[in-house]
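Only one protein chain is missing; all other protein chains are in place.
For clarity, chains are labelled A, B, C and D in written order, and residue numbers in each chain start from 1.
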Amino acid sequence: MHNPEVPETLEGWSVLHHMYRVHWATLRSLSLQAKQDLAREFSASTAAENGASSCVHLLGHKADLMLVHFRKSFEELSQTQLAIQQTRLSEYLEMTTSYVSIVELGMYEMTAKIHQQLAGRSLKQGSEEFDRAFDEEMNQQKNRVMGRLFPEIPARRHVCFYPMNKRRGESKNWYSVPFERRGEMMLEHGIVGRHYAGRVTQIISGSIGFDDWEWGVDLFADEPLVFKKLIYEMRFDEASAVYAEFGPFYIGLQFSPNNLLTFLEGRTPDL
Amino acid sequence: MHNPEVPETLEGWSVLHHMYRVHWATLRSLSLQAKQDLAREFSASTAAENGASSCVHLLGHKADLMLVHFRKSFEELSQTQLAIQQTRLSEYLEMTTSYVSIVELGMYEMTAKIHQQLAGRSLKQGSEEFDRAFDEEMNQQKNRVMGRLFPEIPARRHVCFYPMNKRRGESKNWYSVPFERRGEMMLEHGIVGRHYAGRVTQIISGSIGFDDWEWGVDLFADEPLVFKKLIYEMRFDEASAVYAEFGPFYIGLQFSPNNLLTFLEGRTPDL
Amino acid sequence: MHNPEVPETLEGWSVLHHMYRVHWATLRSLSLQAKQDLAREFSASTAAENGASSCVHLLGHKADLMLVHFRKSFEELSQTQLAIQQTRLSEYLEMTTSYVSIVELGMYEMTAKIHQQLAGRSLKQGSEEFDRAFDEEMNQQKNRVMGRLFPEIPARRHVCFYPMNKRRGESKNWYSVPFERRGEMMLEHGIVGRHYAGRVTQIISGSIGFDDWEWGVDLFADEPLVFKKLIYEMRFDEASAVYAEFGPFYIGLQFSPNNLLTFLEGRTPDL
Amino acid sequence: MHNPEVPETLEGWSVLHHMYRVHWATLRSLSLQAKQDLAREFSASTAAENGASSCVHLLGHKADLMLVHFRKSFEELSQTQLAIQQTRLSEYLEMTTSYVSIVELGMYEMTAKIHQQLAGRSLKQGSEEFDRAFDEEMNQQKNRVMGRLFPEIPARRHVCFYPMNKRRGESKNWYSVPFERRGEMMLEHGIVGRHYAGRVTQIISGSIGFDDWEWGVDLFADEPLVFKKLIYEMRFDEASAVYAEFGPFYIGLQFSPNNLLTFLEGRTPDL
Partner (left out) sequence: MHNPEVPETLEGWSVLHHMYRVHWATLRSLSLQAKQDLAREFSASTAAENGASSCVHLLGHKADLMLVHFRKSFEELSQTQLAIQQTRLSEYLEMTTSYVSIVELGMYEMTAKIHQQLAGRSLKQGSEEFDRAFDEEMNQQKNRVMGRLFPEIPARRHVCFYPMNKRRGESKNWYSVPFERRGEMMLEHGIVGRHYAGRVTQIISGSIGFDDWEWGVDLFADEPLVFKKLIYEMRFDEASAVYAEFGPFYIGLQFSPNNLLTFLEGRTPDL
């Protein structure tokens, strides 16, 4: 049964963020050849038939290296995690934090539109016909947005990752706001985002039931300043100002797994 | 004396969740034979005359391995915990967190019904006759739901565990809401859950007096996406939207203790 | 001067809870004889002319062993703490947390009664005669409740310890509620507790100025389920529902210091 | 310019609290002679031309040893901190926490009085004459209270240290309350404190801009029970009940740096 208060969501890649601190003191003592072997074995451990893994050099103390894994299922994420932990490089890495989620498109507008259409076709909410017609529509939607559910990892230099919640405060509670009002706020929120189209690529993933916040946000851009401008401007729209809660922020420079050796040698690797 | 504001509860298994980080770097250097010996001794330490223990490979940094123990008493949980700590494998494990609870069925509907029935029989609340009749009814209930108080651990691939509270905020306080209103909210909450019957198996355990949250929730499903769908939909019902507080979430893949060796070798074991 | 808003308290034992994680991996390699020596020296270090020390095997990751020390003064607690830290067993123990407090009886009813009596004798609050008469009454009380101020550690199998505060929220603030209203709530709270008399033994200690919460609560029972039932029922009375804040919970099985060797061998020791 | 909403403050000693955990297991293996050498070198490192350092044996797990340093400036605190870290004893110590502050006298009454006096002399707030006259008055005050700005460390057995804030909640906000009303509350707060004069010696230090709370409070007394009585009674006055937020509490027994060797041998040293 389709609950009219609950916006439909479409899901794509299973996602795992791994953040690692590097034990530079012991790594530094290895020869170039040894590092090359470590890098090669490590890159192989992250190879995937479907999906991809990307590397990010993080600024600050939270971690040195963030890996972002896109896979077809949690089974494959489990295999990747275990494979990485069996590499020799992992002896020089300490996983400090992580994030488990699934790429998600929230469909406020679409949910409302389908409900309207089906009401127009005189289908009654809660009836079997309604639900069947609803699912058909959603499947069509899913085909149309396949590229956004299973995107490539954007090849842009800077990456910003943070988890977030919708507030469930005692007087301001997102989950007690009527569907229509929430839809309006998400629309306004989306309009701000669209001003930054081209300059920022955004991938939202849902983590309810998987991790300690409700969503994960990955932003990719050529220039990091645009992250600050975008998130600051959004902070004034109602959906964020009143209802958003933000977790820790991770900021860094993306680089190709092929350039891992450069990183292990202590130099900033190319994208 | 039966306090009419307090819903009755029925209790079953004593439950202990153990979460462990694996020291892969040192474990990896062992021979297959040595790992086999570790796995055999470890599995033996979790064997139980009554009850069972299950293994879960967790995604992310919180832990690698979650053990879920169902036992007849805290005495047996104590024995199991100490037995595991004496195994040789435990030298390669670091317990990062845990959860102590008892399988619990909350009986809002039943409590209300018995109170009504006994009032119909002209028994006065607080009288000895009332209490004796009440206890008799509850004992009959207990026999009827024995299978739900002492369930087997569901043999489904994905496991989601999280602790939760009912909010005791300054203006929204579950424990200040009248019994009847709480009962209505729990009923609505249950209806959402029933839409997922078949796709998700749920085991609730109570932890007031035992651990830092009020309840622990274990969900079992073939597909992990259903966890997100279920918990997201529930987040809009009043009992959750307004009154639920959630602790950390643990997500992973269940596997048989018989397949522990595969896990120790760094590959995802079968269910 | 006796402030009529402040309930009088009577104090007894100085109390120190020590929670330790055991380093089983290294301990396990010792011979039975060596463990016996460790156990004997350790037990001797906790011996006290006045007061007592008890051992609890805790379930879960917070700690393996909780020691509860009752002593005549903080001087003696200091001596005990230092003596334990000089034992050889302490090399295998890591203190993960602790709690400092003094056994306390809160006297809402008594304070009110004495104020009334003295008013009846036409003594004026704040006068020297009033204060002298007040102190006399309190001293008589103290003699009457000596056994509750300096109790033995109850010889029951299960122990539950947790710290708690009275809430000082922006709208719900215990310390802004008038004395009389607080007294009524404490009375109601006490009535719930009395239903469990016989099944649970409770020792309250005050920790304002000594530790991070305002009170510590130790509960002792033969069956652990009664902890959950008692605390859950209390959660619905106003003093708890609206004004109580709870810290972490510690649950375990009490055993005699004479049985420490069994514990060190990795088996659940007898009470 | 003197802002009439801001109470003037007078400042004295620069203060540094250092809390250390002792590594007893390794320390214990040293000979008496070796410990004597460590103690002598350590005591020398804390010697100061101006000011003093004191030792406290803390109860519980937070730390074993608290050093309280009073110095003329942050330069001298820096020198002391570095000198201690170069001693051989510091290899057996782990600094677990600390607190940076400056002895402070808050002058609500005095500020109000001077404002009144100057208004009586027809000096206009914000004028240069007003400010000059104000500074003159404050300098005279400073001379009068020199002994309280640069006190000796009180030679009393028990020490209680905790940091605190004035609340800045959404509805209860100390910094939004008018000056006069704050002054009244501080007066009432002071009266409670004066009932304990003689039994407790209190040193307040300000830490805004220096550490994570706004003030540090050091209490010294012969009997520790008086800390609990004093802080509990104060908790009912409006300044504390509604506006105080408390950090962690540290409680212990003061001893002379000359008795450090006794402490290193694992026995409670004399004051």
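Here, a contact is a pair of C-beta atoms (placed from the backbone, for glycine too) under 8 Å apart; a residue touches a chain by one contact, two chains touch by 3 or more.
The model shown is predicted, which means the values in this text are computed figures rather than measured ones.
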{"item": "Chains on display which the left-out chain touches in the complete complex", "value": "A, D"}
{"item": "Among D:Ala39, D:Cys55, D:Leu77 or D:Val159, the residue in touch with the chain that has been omitted", "value": "D:Leu77"}
{"item": "Of A:Leu32, A:Leu59, A:Ala119 or A:Leu187, the residue in touch with the unshown chain", "value": "A:Leu59"}
{"item": "Selected residue (touches chain absent from view) among A:Asn50, A:Gln140, A:Ser171 or A:Asn258", "value": "A:Ser171"}
{"item": "Where the missing chain touches chain A, by residue", "value": "22, 24-25, 28, 57, 59-62, 64, 158, 160, 162, 169-172, 192, 195, 219, 224-225, 227-233, 235-236, 238, 240-242, 248-249, 251-253, 263, 266-268"}
{"item": "Residues belonging to chain D that touch the chain removed from view", "value": "1, 3, 5-6, 9, 11, 14, 16, 18-19, 74-75, 77-79, 81-83, 85-86, 90-91, 95-100, 102, 168, 170-171, 173, 175-176, 206-212"}
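Rule of thumb we're sticking to: only the chains that are shown with their structure count from here on.
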{"item": "Reaching chain D from chain B through chains that touch each other, fewest steps", "value": "2"}
{"item": "Between chain D and chain A, distance of the C-alpha-averaged centres to the nearest whole Å", "value": "47"}
{"item": "In chain D, residues with contacts to at least two other chains", "value": "none"}
{"item": "Overall pattern in which the protein chains touch one another (line/ring/star/complete/other)", "value": "line"}
{"item": "Chains touching one another, given as label pairs in label order", "value": "A-B, B-C, C-D"}
